[in-house]
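The complex is shown incomplete by one protein chain, all other protein chains being positioned as in the whole.
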Amino acid sequence: MAESRANVLDGAPPMVERPQSTDTAGEGAGDRLYYGVLWVLGFFVLVVAGLIVLNLALVSRPLFAVEGVWDFVKGDDWDPVTQKFGALPFIYGTLVTSLVAVVVAVPVAIGLALFITQFAPHKLAPFLSTPVEWLAAIPSVVYGLWGLAVLVPWLRTSVEPFLGRAFGFLPFFKGPPIGFGYLAAGLCLAVMILPTVVSVSAEVMKTTPEAQREAALALGATTWESVTWSVMPHSRAGILGASLLGLGRALGETMAVTMLIGNSRNISISLFAPGYSLPAVIANEFAEATDNIHIGALAACGLILFVITFLLNAAARWLVTAVQKGPARVVT
Amino acid sequence: MRHFAFRRFMNVFMTVLCGVALVAAFIPLISVLYLVISKGAAGLSWDFFTQLPKPVGEEGGGIGNALVGTLYMVGLACLMGLPVGVGAGVFLAERGDGTVGKTVRFVAEVLSGVPSIVIGIVAYAMVVIPMRHFSALAGSVALAIMIVPYLACSTEELIRVVPTSLREASLALGVTNWRTSLLVILRTAMTGVVTACLLAVARVAGETAPLLFTALNNQYWNVSPVQPTASLTVAIYNYAISPYEDWHAKAWTAALVLLMLVGLLNLTSRVLTRNRLKGAR
Partner (left out) sequence: MNALASSAPDSAPAVAAGAAIATPKVEVQKLNVWFAKNHAVKDTSLAVQVHTVLAVIGPSGCGKSTFLRALNRMHDLVPVARVTGKVLVDGQDLYTREVDPVLLRRRVGMVFQRPNPFPTMSIEENVAAGLVLNGISGNHAEVVERSLRKAALWDEVKDRLGHAATSLSGGQQQRLCIARALAIEPEVLLMDEPASALDPIATAKIEELIHELKEHYTIIIVTHSMQQAARVSDHTAFFYMGELVEMGATEQIFTNPKERRTEDYVTGKFG
């Protein structure tokens, strides 16, 4: 007994005397291994990002060896046979269809998000938001199929003739009603980005401080007034972020656009006219492209798309998180 | 102060307007579902699931090879993407507060918004160019790259909602960090993580664009990772843009099969989530 006491006082670690049935010696090593693996997996995300940039640059290099970036962006002639590569019609088509999508989808999305978060009874909310999630679950190619069968004929026979008669003085609504074109692709995109915009907007609206909303209601405001006084001011930046996220999705959307835009390399002001988009040209020509410059030009289209969506998503994330953290920052 | 009746009217009017937005959103959903079911159901048969496609004009034939191809490539993508995605998510949740963590989180969030067609080019450059031909592997690499950032973000969220008190309880029992992380934290978040995996799989199963010039297509059965492979989505696309009426019908039936597949994955995740909520305190 006395001996063991002496040991303790001498500073011999008593823990070692305590029998341990596990790999106690390896516990620290286990932590190091586990967190080492996690670290590698986390870092892998950065590697993937690096690989995306690197490979896009590598594949598009043959093009940029023979053509400047600016010439590529502003050139409106694209002919693989004569080795002319100008991406302007595709950039234009991508932007126009995406803008149509955002202009159509955002007001509907705001209304829907307000309806779900503010107007509808709380018990009903999940039954309204679930179908919106289904919209997001439908694959792009199915939307394209639906667009071919429903949207294009409907636009050709009803919508475009009507718009032409009513607003034909505007340059956007001129020309023969073909069905295929910027408008068809844009409307289909609007449906496809709707769930993104709705769910992000609704999330932001839900972070409106309850106190603000109640204060408005306690002052005798109607629900709509509480929306304009407290919910909208709070959510404005977040809704902008949601719209940018939607825009980002629309820009990169491939299948539905490829199937509906008409695949014409002309640039037209009229929304009725067929056009082309960056993803569509990649989808249509990549598998058949044989020479390196053509492949490089298509990869350069991808690179433009990547840069635009990257910047857009970064901005959108920043806006959305700034709103969600916002109130706390104001308090301090 | 405006007149009360006017304020009441505004309130009702705006409520109705938002309700109209609701209807406007539901019309396309109902339209898509109705068309796919009504036009697709007629073509459903045992042969459709088990036969190879037949040339235009010939009766019968199926999309068995495309179905197998989709399952095969999605399975391969899961093998590569799920562990990395979940691991990166755990990393973000547990070690994600430093500079590296913040960078990884930002990059993962932004990567989940990169167009799938761009990912396709990357997979082409990484797999098709070195191998010199299109392959199932290239397709699944593209799908795996799409899974990782999405899953990393959702896994992190799921792990962060596990109460700190559980981590403390475990550590106070003298359990090491790694066992705590794996056996307590990850186990507690498990249902959620499985749900997130299912949703990620559902998402990539419906992808077409990254397969167009990676896996390409194949008229025959293929389970070799180094050969071109058919997929449901590419089959739908090819049938849909063809000029033949009977191929259009096949596109609808294939779309119905795809929707059933994706719907099944979504439904399973929903059931899991519901059970999790029921089990919660």
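Side notes on the structure shown:
Going in written order, the chains are labelled A and B, and every chain counts its residues from 1.
By definition in this document, a residue touches a chain if its C-beta (ideal position, glycine included) is under 8 Å from a C-beta of that chain, and two chains touch if they have at least 3 such contacts.
Everything numeric here is computed off the predicted structure, so don't read it as measured data.
Summary of contacts with the chain left out: across B:15, B:135 or B:180, the touching residue is B:180. Across B:166, B:194, B:226 or B:260, the single residue that touches the chain missing here is B:166. Note on the undisplayed chain: of the listed residues B:56, B:131, B:190 or B:223, the one touching it is B:190. Contact between chain B and the absent chain runs through residues 97, 163, 165-177, 179-180, 183-184, 187-188, 190, 279-281.
Criterion: only the chains that are shown with their structure count from here on.
For the pair chain A and chain B, the distance between mean C-alpha positions equals 15 Å. Of all the residues in chain A, the ones that touch chain B in their complex are 27, 30-31, 33-35, 37-39, 41-46, 48-49, 51-52, 55-56, 58-59, 107-112, 114-115, 119, 128, 131-132, 134-135, 137-146, 148-150, 191, 194, 198, 222-225, 227, 245, 248-249, 251-255, 259, 279, 282-283, 286-287, 298-299, 302, 305-306, 309-310, 312-314, 316-317. Residues 7-8, 10-11, 14-15, 17-22, 24-26, 28-29, 31-32, 35-36, 39, 83-84, 87-88, 90-92, 94-96, 100-101, 103-104, 106-111, 113-122, 124-126, 129, 134, 145, 148-149, 152, 176-179, 181-182, 202, 205-209, 212-213, 216, 233, 236-237, 240-241, 251-252, 255, 258-259, 262-263, 266 of chain B are the ones touching chain A in the complex.
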